[in-house]
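The other protein chains are all here in position, but one chain of the complex has been omitted.
In this document, chain identifiers A, B and C correspond to the written order of the chains, with residue numbering beginning at 1 in each.
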Amino acid sequence: MSKKENFLKGFFKENPIFVFLLGMCPALAVTAVFETALGMGLLVIFVLTMSNIVVSMLRNVIPNDVRTPAYIVIIATFVTIVGMVSKAFTYDLYLALGVFIPLIVVNCLILGRAESFASKNKVLDSAIDGFGMGLGFTFALVVIGVFREFLSTGGIIWGEFLPFFVDQPVTLFSLDMIINLFNSDFVIADYALNMFSLAPGAFIALGIILALIQGKSARRIKKEIEIQKQRIVELKKVALAKKAAAAKLVKEAA
Amino acid sequence: MTWTVFAVAIFNAMLINNVILKQFLGICPFLGVSKKSSSAVGMGAAVTFVMVIASFVTYAIYSYVLVPYGIEYISTIAFILVIASLVQLVEMILKKFSKPLYKSLGIYLPLITTNCAILGVAEGNISNIYTNYGSSGMWLAVFTALGTALGFTLIIFAFSSVREKLESSNVPDAWKGVPISLVVAGIMSIAFLGLQGIL
Amino acid sequence: MLTITLEALIVPLFVLGGMGLLLGLGLAYAADVLKVEIDARIEKVIELLPGFNCGACGYPGCAGFGEGIVEGEVEQLSLCKPGKDSDYNAIMEYLKSTPGPDGKIVEVKK
Partner (left out) sequence: MLSKLKTALVLLLIGAVSGGLIYIVNDITAPIIFENELQRKIGFYSEIFEIPEDQEIIYKDCTTDPNDLVPIDGQLEEDVTFEVRDSCPEGLTETFIYDKADNSLIGVVYFGNEKNSYGEVGVLVGINIDGTIANVVISSSTNTVNFVKKIEKEFLSPFMGQLADPQLIEFDSATGATYTYGSVTDIVNDAIAAYNEGSDE
């Protein structure tokens, strides 16, 4: 596997959330708003990359009996560090993520990557794998977050939890902007589907997104099967024609 | 503290703030180990067992080691280390001494280390119970853990029963498997939303 | 800004280090005392699985899935979602080449 493939696999082919269904707790709990989803993803990228690097460095030192406790200590150290840093610099994000920051420790994605990749591969490869997988995880979280925030408020807002680049929260996109071209005093938030920011909406939104992905791959597989069937039919036809020709030849010879 | 406090703690943790449908903890085993109701019950029993034991242990560590030395900030790492080791030890003991118990309970134990419900309850107890109730908080924490675990067992069992029925029903290709299960979970969550405001 | 005092630094160092020492010794000792003989193939198969312990296969963790494979309960290896074709092939080849204690060979599909 080349380094580029190793990096890109986390996005689509081996996406932790959409394909492997790993790390579902944060995927449901912190995706009501796009920004908290992004923040969670960034924290996971850091923890995953660092723990992969350290596990890979120590892979020949750690005895087999205490593999799991040792990995957990390494991961928990980085989780505690990102918890402190986020509390110091992005306090709103820290409050919004709450208990899910320490819970990064038990995200099966991180321990799984340590077990299945970092403990068997070189440091650089492990770092690339961790970074790519983390980006894939973040990508999935952001997709869910945008989907849910758009349905529940009718727009996307930046700057409330991650106070970077802007002083005041800025509306990046809102349906108001389009509708107000025709009708001046319309507030989309009054008509939005609030359910999608609540607990049931989390399950249903993720279900819809997974169904979209599964439907697409189901259609692709169906198409492939159909193409294969057609090829078999054509091959049969050719074979039959050959047989007929051969029979004819035999007949003529006789 | 009277018994009503404990009863309310159990009821609240089990039904109103349900660990799966409301707090989104333990989703991985909830989706994974719910294809058969027998394994769902096994998972629920293992979670109940570990969660109650872990709440005793984490209480002891928090109030006898971390607070006296003023190092509450390493609570996450200390908790998970102790819980993981404890689980491994219990698994080994079960495997050695009781094969039937291991078959029904022990095989689910390794999954606990990646089940965020256990650590989530331990962390939640710090902010909600230990800081407010001090030394009398231990029993409240234990009963909260018990209620949480019972809520987990209830939901994972109900969910696995629905999924067993779903297996034999005609679902469109796109929704087969996890997507339709997530929608089922969403509908269960709506039902549990109705319990809010009872207490 | 940085005011690291040795006394304060020693506390988390000792508590975590001590916990590590205690638990490490305890676990290593317990692993020795509480050792149970199991089919060697199960251990090897568990090692060949991805090791995410996610439970997505419907079995209780990778250990349960590995046991299921060797005991012939598992019909399809692809139940393991994080697994890849290379993992499946490795397991199939291993099981084909290694007969169990009773001389039987386990066969599983991808």
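Assume a residue touches a chain if its C-beta (ideal position, glycine included) is under 8 Å from a C-beta of that chain, and two chains touch if they have at least 3 such contacts.
Treat the numbers as computed from the prediction; the structure is a model and nothing was measured.
In the whole complex the chain that is left out makes contact with A, B, C. Of the listed residues A:Phe12, A:Tyr91 or A:Phe186, the one in contact with the hidden chain in the full complex is A:Tyr91. When the omitted chain is restored, the residue from A:Val47, A:Ile74 or A:Ile128 that touches it is A:Ile74.
Looking at C:Ala8, C:Ala40 or C:Ile105, the residue that reaches the missing chain in the full complex is C:Ala8. Across the interface with the omitted chain, chain B contributes residues 16, 73-74, 77, 81, 196-197. Residue-level contact of chain C with the missing chain is found at 1-4, 8-9, 11-21, 23-25, 27-29, 32. Mapped onto chain A, the footprint of the missing chain covers residues 32-33, 58, 61-63, 65-66, 69-70, 73-74, 76-77, 80-81, 84-85, 87-89, 91, 95-96, 98, 152-153, 189, 192, 194, 197-198.
Heads up, the rule we're going with is that only the chains that are shown with their structure count from here on.
Viewed as a contact network, the protein chains are fully connected, with every chain touching every other. Counted by C-beta pairs in contact, the busier of B-C and A-B is A-B. Rounded to a whole number, the gap between the C-alpha centres of chain A and chain B is 25 angstrom.
For chain C, the set of residues that touch two or more other chains comprises 16, 20, 23, 27, 31, 52-54, 56.
Within chain B, the positions touching two or more other chains are listed as 28, 31-32, 74, 77, 81, 85, 88, 113-114. Here chain A touches chain B in the complex through residues 21-25, 27-29, 68-69, 72-73, 76-77, 79-80, 83-84, 99, 102-103, 105-108, 111-112, 198-204, 206-208, 210-212, 214-215, 218, 222, going by the rule given at the top. Considering their complex, residues 16, 20, 23-24, 27-28, 31, 50-54, 56, 81-82 of chain C touch chain A. Of all residues in chain B, only 28-29, 31-33, 35-36, 39, 42-43, 65-66, 69-71, 74, 77-78, 81-82, 85, 88-89, 92-93, 95-96, 107-108, 110-111, 113-114 touch chain C in the complex they form.
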